[in-house]
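Note that one protein chain of the assembly has been removed; the remaining protein chains are unaltered in position.
Note that the chains take the letters A, B, C, D, E, F, G, H, I, J and K in the order they are written out, and that residue 1 is the start of every chain.
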Amino acid sequence: MVQKVTEVVGTSTQGFAAAAKNAVEVAAKTVRNLRWFRVVELEGQIREQKVSEFKATVKIYFDIEEG
Amino acid sequence: MVQKVTEVVGTSTQGFAAAAKNAVEVAAKTVRNLRWFRVVELEGQIREQKVSEFKATVKIYFDIEEG
Amino acid sequence: MVQKVTEVVGTSTQGFAAAAKNAVEVAAKTVRNLRWFRVVELEGQIREQKVSEFKATVKIYFDIEEG
Amino acid sequence: MVQKVTEVVGTSTQGFAAAAKNAVEVAAKTVRNLRWFRVVELEGQIREQKVSEFKATVKIYFDIEEG
Amino acid sequence: MVQKVTEVVGTSTQGFAAAAKNAVEVAAKTVRNLRWFRVVELEGQIREQKVSEFKATVKIYFDIEEG
Amino acid sequence: MVQKVTEVVGTSTQGFAAAAKNAVEVAAKTVRNLRWFRVVELEGQIREQKVSEFKATVKIYFDIEEG
Amino acid sequence: MVQKVTEVVGTSTQGFAAAAKNAVEVAAKTVRNLRWFRVVELEGQIREQKVSEFKATVKIYFDIEEG
Amino acid sequence: MVQKVTEVVGTSTQGFAAAAKNAVEVAAKTVRNLRWFRVVELEGQIREQKVSEFKATVKIYFDIEEG
Amino acid sequence: MVQKVTEVVGTSTQGFAAAAKNAVEVAAKTVRNLRWFRVVELEGQIREQKVSEFKATVKIYFDIEEG
Amino acid sequence: MVQKVTEVVGTSTQGFAAAAKNAVEVAAKTVRNLRWFRVVELEGQIREQKVSEFKATVKIYFDIEEG
Amino acid sequence: MVQKVTEVVGTSTQGFAAAAKNAVEVAAKTVRNLRWFRVVELEGQIREQKVSEFKATVKIYFDIEEG
Partner (left out) sequence: MVQKVTEVVGTSTQGFAAAAKNAVEVAAKTVRNLRWFRVVELEGQIREQKVSEFKATVKIYFDIEEG
């Protein structure tokens, strides 16, 4: 089974795991057969001296039909 | 004090911190004197287009008796 | 707009996102105009065979006046 | 000449080169003007204590028309 | 706001900044809402013992609508 | 399911894939439930100005019972 | 002679070298005895589908008196 | 000849080489046929504003019998 | 306990450990509560075809009061 | 025994191991006392949508007489 | 076609691209059949608080006759 990789930056006010979930949710709208993801980078936005948003850049791997 | 290092992949449905905790819990069953861990990789399983499991690969450092 | 970077290690008993938040909170006491952060390393302390503290080393970027 | 990059995971029971070839074959079905590839990661599946499949994650570079 | 990432190799006879600009120009023809880019690799072609072309491989981040 | 990681250097006169296979075969003698491996480094021995042996350093991941 | 390191993000509409220069100019206002810099990251802002600003994150090394 | 790898953190008040030696000495008590080591990280403890201990994290490679 | 990080380049004619010690000594003059350091880079100056000076670039971690 | 390092890119239509062998063969024509090599990068040329050539960039280590 | 690699540090008062060009020009005096280069590091000298020179460390690849 061959896989392709797409890189997505998800965000969340809750934390890094929620940001990764967000990235997968968005990818799921346009790509089928998502299988797993790997975190590439974890970042965050700061507004008024507080963390306003967590960001997770993830590589998402999905199966593609070879037929 | 000399330390050894063991590498473990923990999992959790809750998030990356819980996955790291899981890795430490499992290591604690067979290794004594655990001291600290470092995250090597953060990943996740996707089932039916949703994140089903977070995974944290951690290096766990533990003291060993030199005597 | 030019930015400078400061590196801080935050801690939390809750998780990696809370540890990153802690780092930003501490930086906010002495540095103005914080803009964003990037995670450099995720670690944790282990006491009595359990994770006692999560640690997030983050690079925090802040604006500086050029005038 | 501008190029774009796509990341694909190919597999093979024969070895790493065959896995990379497989990745290129699959990319060739949907992308034209493939030029070269670089290996990003080499892995393998183990079933019943034996290597059952080699995997090569490759970045594939292809020309795009600028016109 | 979620972002996706595309990787493009731009070229220029002028220098690395112009090569990065070229990559962004080409991406702009098919992708909307480009936000920023990061340099992944800087290279160059040599013809008749002189640099004939500068190349910049860049990751380009663009916003996607979640709706 | 929690996994542990062991690092092994396999060798072969045939090539890198055979060297990785060799590493897995040796690990299989003392560790159960091997699942997958990742290549860490590829090297080779040279004797009398020819490659005499290929070496593959691999990280091998195996399941451990949590019970 | 001991040196300290400060990390600064400079910007320019001209290119990466000008962005690095900008970073050094800003550092020069508050730190004496600057000696050299190393590029850590090259990025750029995109506005209306064009590169609007080049960014160079540089580590700047400066001498400190030991006396 | 297949090799396995173990990761050990040695310490010394003398320097990095002595810390690496310490790591090898400790490994030698429980593992046979040690062949070589590679430094993964060099660190140090600071007490009362002075370096109190040098630390060398090393990967130690040892032969294992295949028979 | 939150920590900040400062990066310093120490030098010595004796060796790398002495160069790291030198970096810590200099940092100790202006920063309190130094805790540990990690080596980032080891280099050396060559004069008249001999090593004239060893250099250790280290990240030094120190506690900061949160109160 | 001191060693020097030379970096060579070998090619083959057969696979990565053959490409590494090719690099060593070529180095062997002008350099004596080759001892071992390490793979730095694995790449491949694509012609008419198929892999036409595997490339292995290797660092080759050879002994030099100190006398 | 086999290639060898040489590493050169070029300099320029103009910018990073000119520094890379300088490195290629110098290599061209003693090595034939230069084909391409890759940037390894970008640095700069600072004199009297201004950038006095840009430096580009590049790996230069050249063809060698196998005959």
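Assume a contact is a pair of C-beta atoms (placed from the backbone, for glycine too) under 8 Å apart; a residue touches a chain by one contact, two chains touch by 3 or more.
Predicted model only: the values in this text are computed from it and were never measured.
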item	value
Hidden partner interface residues of chain K, rising order	6-11, 22-23, 26, 57
Touch residues of chain I, complete complex, unshown partner	14-17, 41-46, 49-51, 54
Where the unshown chain meets chain H, residue by residue	15-18, 20-21, 24-25, 28, 32, 34-39, 42, 58, 60
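As a working rule, only the chains that are shown with their structure count from here on.
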item	value
Chain K and chain C - chains in contact with each	G
Furthest chain, CA centroid comparison against chain G	F
Listed chain pair D-F, E-G or D-E that repeats interface A-D [over half of contact pairs the same by residue number]	D-E
Distance-maximising chain from chain E - centres being C-alpha averages	H
Mean-CA-position distance for chain I and chain H (Å)	22
Mean-CA-position distance for chain K and chain F (Å)	38
Sites on chain C at which at least two other chains make contact	15-17, 42
